[in-house]
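Just dropping this structure here.
Missing here is one protein chain; the remaining ones are kept as they sit in the complex.
Letters are used for the chains, namely A and B, taken in the order the chains are written, and counting of residues starts over at 1 for each.
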Amino acid sequence: MEEKKIVNEQDEKEQFMTFQCCNEIYGISLASVREIIGLQQYTSVPETDDYIMGLVNLRGKIIPVIDVRIRFGQEPLEYNDRTSVIVVQVKDIVIGLIVDGIEGVADIAKKDILPPPSVSSLKMQSRKYVFGIGRVDGAVKLLLDPDKLIHDIEETDLEQMSNTENEVE
Amino acid sequence: MRILIAEDDFASRKFMLKFLSKYGECDVTVDGMEAVDAFLMAMDADMPYDLVCLDIMMPTLDGYQALKAIRDIEKDRGIPEEECSKIIMTTALNEGANVNKAFDLGCVAYAGKPIDQVKFESVLRKLDLIS
Partner (left out) sequence: MGDDMITEGMLDMFIFETEQGLENLENICLDSKDNGEFDDDHVNEIFRIMHTIKGASAVMMYQNITTLSHKLEDVFYYIRENQPENIPHAELLDYIFEVSDFISGELEKIKNGMESDGNADDLIEQLDAYLGKIQGNPAGAHAGDKGTQAAPVSVPAEKPHFYIAPVASERSMFYLIDITYSKNTDMANIKAYIAVNALKGIAEDILFTPADIISNPESANVVLEFGFKIALQTTAAADEIMELVNSSASIEQVEINECTSEEFIDFCTDAEAPISSAGEILMEPIEQPTVLIDEQKPETIVLTEEEKDTFAQKAKSEKDTGRKKAPKSPGKRTAVKKGETQSFISVNIKKMDLLMDLIGELVIAQAVVLQNPDLQVPGLDLTNFQKSASQLSKITSELQDAIMAMRMMPLKNTFQKMNRIVYDTSKKLGKDIELEVVGEDTEVDKNIIEHISDPLMHLIRNSVDHGIESNEKRMELGKTEKGKIILEAKNESGQVWISVSDNGKGLKREEILAKAKSNGLLGNRSEKDFTDKEVYNFITLPGFSTKKQVTEYSGRGVGMDVVVKNIQEVGGILDIESEEGKGSIMTMKIPLTLAIIDGMIFSVSGTNFVAATNSVTEFIRIDEQQVIVEPDGEEYVMIRENCYPLIRLNRFYHLEHGKDKMEDGIVIILSHEDRKIAIFVDELIGEQEIVVKPMPNYIKKVRGISGCTQLGDGSISLILDIAGLVTE
């Protein structure tokens, strides 16, 4: 699925799914978004990181869902009817991202994407996952790198795994 | 040696011509029918081809048909087996069934495309076409 490439001749634009989270607007490449679902009953899995809310059933496939707010080190918000789950796929991993609400789809030209400022007003952990800041009609969207999001987690995962193994011994 | 190349695709034809020219005089045809005609002409002129390279997917007469026609002509004229032209199929069809069909029809070698020049040459050597 990664082979899929969309090239737009007139203008090098990329499409981003934008959503609200922690009073900011984030964008995530539409190419990695599989679908948007409403939040459904999830089964929590013990002993996982706090932002992993649990498992949901996506038409027979069992996928994990994570709360982006908690992932960014923010206080969780009580889920309401605006709460949505963006199902993204990064390589083989399919995962649901719980966000405060969906905004829409934005076309952002490459030239309008700026690197994130090194000393940022973004005090929170989300900075690690932002690869750029996109400007659309004067508004600012923080563009997330889903790959980084996943990889970062895998690394900490490995550490934790080796830690628990030591404990057992 | 005299070589006949039947190949409908221009790029492949050019490649084969360039590759084989160093071993002998090459004639080129663009479909199977032409190849059979050329073969007959050469035979009538008593200058038969030593090597025939046939593509399989060709218009009017495909490689299998051309191969069979050539072998039938040779049989008809009573040419002893050791004097028959050596025929090599050159094609992108690499399924075992295709290869065996071609072997059964009497080709001596089957070269998948893109052609491995080193191996091709070593086959020519084994066939005593080049030294």
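Criterion: a residue touches a chain if its C-beta (ideal position, glycine included) is under 8 Å from a C-beta of that chain, and two chains touch if they have at least 3 such contacts.
This one's a predicted model, so the numbers in the text were calculated from it and none came from an experiment.
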item	value
Shown chains touched by the chain that is not drawn here	A, B
Touch criterion as defined above, residue of A:Ile93, A:Ile113 or A:Val136 at the omitted chain	A:Ile93
Among B:Ala42, B:Ile73 or B:Ile115, the residue in touch with the chain that has been omitted	B:Ile115
Chain A, residues in touch with the chain not shown (by the definition above)	1, 3-9, 41-48, 52, 54-57, 60, 62-64, 92-95, 150, 153, 157, 160-161, 164, 169
Residue ranges of chain B at the interface with the undisplayed chain	9, 11, 88, 92, 94-97, 99-100, 103, 107-116, 119-120, 122-123, 126
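Please note the rule applied: only the chains that are shown with their structure count from here on.
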item	value
Interchain centroid distance [CA atoms averaged], chain A/chain B, Å	60
